[in-house]
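For this view, one protein chain was removed and the others were kept in their places.
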Amino acid sequence: MQTSFRRLFPFVLITIWALALYWAIGSFSSDSKADLTFDNNTEVATLDPAIAEGQPEGRVINALFEGLLREEPSQEPDADGVYHLELIPGCAELPEVSEDQKVYTFKIREEAQWNNKQPITAEDFRWSFQRLLHPGTGGGYAKQLHYIVGAKEYNTVELEVGSRVEVELMDRAEDLVVEGGPDRLTVQGFPRGTIKRGIIRKIYRPKRPEFEKIKNKDKRKKAENEWETRWLYEVEVLEYQLNEGAVNPYESTIDWTSKGETFYFTTEDIDDIDPEFAKSLPPEVKEGLTRCHHVLLDFGEVGLKVLGEDRRTFEITLKNPTPFFKTLMSFYTMHPVNRECVEKYGTPVWTKPENIVNNGPFNLEFRRIRDRLRLRKNENYWNKEKIALETIDVLALNSETTSYNMFENDQIDWATTVPSAVIPTLRETNNPEFRAANQLSVYFYRVNVAEAPMDNKYFRQALFLAIDRQSICDNITKAGQRPTRGFLPFGFLEIEKLRNGAPYMEPAAYVQRAREAHKGDPQAIARADKSIKIDENETDPVKAARWLLALAGYPEGKGVPKFTLLYNTSEGHKNIAVKIQDDWKQKLGIDIELENNEWQIFLDKVNQKDYQIARAGWIADYNDPNSFLDMLETDGPENNTNWSHEAYDKAIADAQKEPDEAKRMEIFFEAEKLIMDELPFFPIYSYVSVNLVKERVKGVAPNLMDKMLLYRIRVEK
Amino acid sequence: MVSVEKKNTSPQQEVLEKALQVKGVSLWRDAAKRLRKNWAAMGSLYFLVVLALLITFTPLLPLQSPTELNLKDRQYQSPGFGAATLGSSEDLKFKDRSLVAELASYDEEKSNLVDQIAKETDTEKRTELELELATKQGIGHPFNKLWHRPGYITKALIRTRLLVFGDYCIPSLCGTDDSGRDVLSRIFWGGRVSLVVGLVATLVSLIIGVFYGAVSGYLGGIYDAIMMRAVDILYSIPFIFVVIFLITILTEDSNKAFLESYGIDKIVIFYFAIGAIYWLTMSRVVRGQVLSIKNEQYIDAARAIGVSTFPIVFRHVIPNVMGVVIVYLTLTIPAVMLFEAFLSFLGLGVSAPDVSWGLLVNEGVKAVTPNKIYWWLVLFPGLALAGTLFSLNFLGDGLRDALDPKMKNR
Partner (left out) sequence: MIQFLVKRFLWLIVTLLIVYTVSFFLMRSVPGGPFQGEKQLPPTIQRNIERRFELDKPLSYQYFSHLNKIVFQFDFGPSYRLKDYTVNEVIASGFPVSMSLGVFALSFALVLGVSAGVVSAMYRHSVWDVTLMTVATLGIAVPNFVLASLCLIVFVFYLGILPAAGWSSLESVLLPAFCLGAPFAAYIARLTRTGMLEILNQDYIRTAYAKGLTTYSVVTKHALKMAIIPVVSYLGPATAGILTGSLVLERIFAIPGMGTHFVEAALQRDYTLAMGMILVYTLILSVMNTLVDMAYAMLDPRVKLE
């Protein structure tokens, strides 16, 4: 028996191998070719509009969903060759705006419907906005709704005594399952338990830890936040009467002045309450303590109202006139999701092709991880005549070179990235497939101004002036990028007008301002003058840089402490960093270290402010200078430089309140000057978006936001 | 005494005398003889020796600067014979656009400064001058503008080179890369990194592996079982992942600062991370050998005269397994170099402006597109890497054939 099996064994092996090969050959699915195949650069992290961030996600979500408005590239470019974006109606017509520019009224069109033919109402939007703002959803872009009255307080749980609040009780379906517990994956932080409404009468706080001892600002914030979650709320719960046919707790009548029953709520597990804190509580609190999911500002207080019998009117009230708010309503984060679908399957299961309910021009046919997803025309889209293509394949190639190879090999029709090595040839040969366009995006370096030598403004100015930005654009990036004129990229027409001829960035201007500032310190001026002689109208930035360097106390780069320039791993960033390292070494005599990290680690270091100079890039979220300038507000989440300037903060706050467009631009212009003088950021160049598009593909118009609308694309046979 | 009584020797003595006259052929001599007959292995050996010499003395060769950027007019130049001299770039602002001239003026300024310091009596001014001198010797040194932080020995070698060849450089025979740097020069400087990584990582694996294997094999029994089981477990761990992880963790800032206080930088971590994978096979090989020789009589003899375990392992066991180890070593070095190239491909290799062959090849691969094929960027670094690996493989094969008696007469 044993021997005979042994004799057969080689044949067994061969059979196994043959079977494996047979399986492998058969494992290829035979998809038909889509009408359009394009590389979206990377796998979309999620299809959930509330959680998604990033351009690749945006392209797909814009195809699957449709917001109140849409933004389309203009048909003709302006004199600079820039395609601007114009707002057009989406699910709703263009809004009526009140005189004080604070109330927006959207009328949802009657034909608008989900792809399961349910009509879309303002309630869908209200619910989607609430979901986006709810802290349990974890929406990264929820910030964009903070301009709405009460939205920020709801989103970041800012409560005080007297606040009108809503409390979600622990009676969700999964809370009631005792054994095994809920499947965490389908658990969403979004409320599905009973909502109680009331007014905070008192807040019990545990002993405040000494946060001041925590040096790291972010860790301190986190600890403070952790402490806040341990607060107990004494809430006077009021009765409310739901209106007839109400679909949410806010369609109700509630008398905020009436008397109610007092409850004590905690969001923490009652057993986890610090014993010492428990001891300090009055007995009635200890006895009556109820655990709940969330205590939040009452959503009825947020400036979102659904009006009309048919619920087709959506009224949004803002804190300040915010001129770019309309644009925000076309942004993919604000696209609506279907309540029934989301609540039935939970997050993220509702995004599966078999479950998803969407309202955009395309439906999701299938999705293969890090391979492709297929979009198919949505026959139930209200404006389906506009859709030119039946199917679109969206690839996630993750490599510029591979993408380019596939484009040249005719496997894809459109590549959204182009390897820098081939750009010069493409430009030289005027290849019609190569589309480059100015983009509202800036490549810059962050400077951590907390430590020496970077805390010295003149040192920063010297470093900045010594960077040969023109050479970086001409010889490294080579796609037609241009050094920025200030911090803002090209494309803001009003700002360009204001800049007209202003010599603010000229080397001589830096020197002159420094001289004025040092009037009382002739010694320093003398030291700088000794280091290098400089004319009043000096045009050579290097000379000015050396003069400023001497003024900062480091003549000829003597005694500069070692510092490191950080960038995230990429060939392009490396080449620029090496060039800057070389510039500083040759021109200023400063030898620096370069360090590269993978994206996640890089981000962590920048966010922890654990760096000296770090590479950065910023793409406009909306077409307004505010999208760039609010980054540098004191302690702003994207500031990360420790830079803080009172006048600057005031300017940004003023601009948000200013209803007059021209005045607002002037404020931004002055704020930008501050950046260029203080230089917490070193702007390097204004981006150019590059795409490779086959000539048979029509309707891809390169534009300021690199926004390509898939339904507008046609393919000629 | 033998010669006196030669005439009346007994038969036994005669045999003994003959035996004494036969010159013993040691294993090594025998192996060397066989190796010499293997032309492929010998060719490889010579190639490697020449390569090692060239790379050790790279600073002496009249090469262009491996780090000097020339973005304006030298990007992606195909191989050519255009003349080049050191320090001719305008950006450098060297005296007479010549490194030799600049160096002379630098030396003069430096000695002036030294004199001044000697004469200066005011301590404050003195410290200022000393600072100036330090800056001059550091960043101000003309060599620092053309080479990346050369050490003392390298500086001395470059000086010698300037004496011999002056500013003359070999033209860009292998073309230039995307930043206008000379590829030939980068191949030589990158070779230093690659070979050192290969050698040191292999050495690390050798030390761990031989020690572990020898101890395990020699102790035998339960120790052997446990130690080898541990190796088996480690074997089934996908190590590429672990190395990627080790490198990302250990090069992280807080860890890095800690390690740097002990003089450990990224490249050292590299050696240990890679060495830590390759010791497994080495320990298995050594253990097998030790098992077979541990019952030899000379080991028994040593044990009988009371030598304790570790001296026996080190003095007797390890030297006797060296043959196998050397063979395995020549096969590990190329594997390590390949691995370094692989890590470079994933972006985890040495950091700019240092280069290694893996990094060069990877940069070259990225420049291969249907639009324009910058073939010299792949071909030459690829040739250097493949040639070296090729030779090491041949040499390893040759050594194995030479040292393995079974293969003796084939």
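Per-chain residue numbering starts at 1, and chain names A and B are given in the order in which the chains are listed.
By our rule, contacts are C-beta pairs under 8 Å (C-beta built on N, C-alpha and C of every residue); 3 or more make two chains touch, one makes a residue touch a chain.
What you are looking at is a predicted structure, and each value in this text was computed from that prediction instead of being measured.
Residue A:Ile25 is the one among A:Ile25, A:Ala79, A:Ala173 or A:Ala647 that touches the chain missing from this view.
Among the residues A:Asp171, A:Glu226 or A:Asp660, only A:Glu226 touches the chain that is left out of the figure. Interface note for the absent chain: among A:Glu93, A:Glu236 or A:Glu408, the touching residue is A:Glu408. Take subunit A: the residues that touch the chain left off the picture are 5-6, 9-10, 13, 17, 20-21, 23-25, 27-31, 43, 45-48, 51, 53, 135-143, 155-157, 184-185, 187, 189, 221-222, 224-226, 229, 348, 351-352, 368-371, 395-399, 402, 405-406, 408-409, 411, 598-605, 607, 637-638, 640. Think of the hidden chain as still there; on subunit B it touches residues 229, 232-233, 235-241, 244-245, 248-249, 252-254, 334, 338, 341-342, 345-346, 358, 361-362, 364-365, 368, 370, 373, 378, 382, 385-386, 389-390, 393-394, 410.
Operating definition for what follows: only the chains that are shown with their structure count from here on.
The geometric centre of subunit A is 47 Å away from that of subunit B, both derived from CA atoms. Listing the residues of subunit B that touch subunit A in their complex gives 69, 71-72, 75, 91-93, 131-132, 135, 138-140, 144-145, 178-179, 248, 252-253, 347, 351-353, 363, 366-372, 374. Subunit A meets subunit B in the complex at residues 401, 404-405, 408-409, 419, 421-422, 425-426, 471, 474-476, 556-559, 569, 571, 574-575, 577-579, 581-582, 585-586, 589-591, 594-596, 598, 601, 605, 610.
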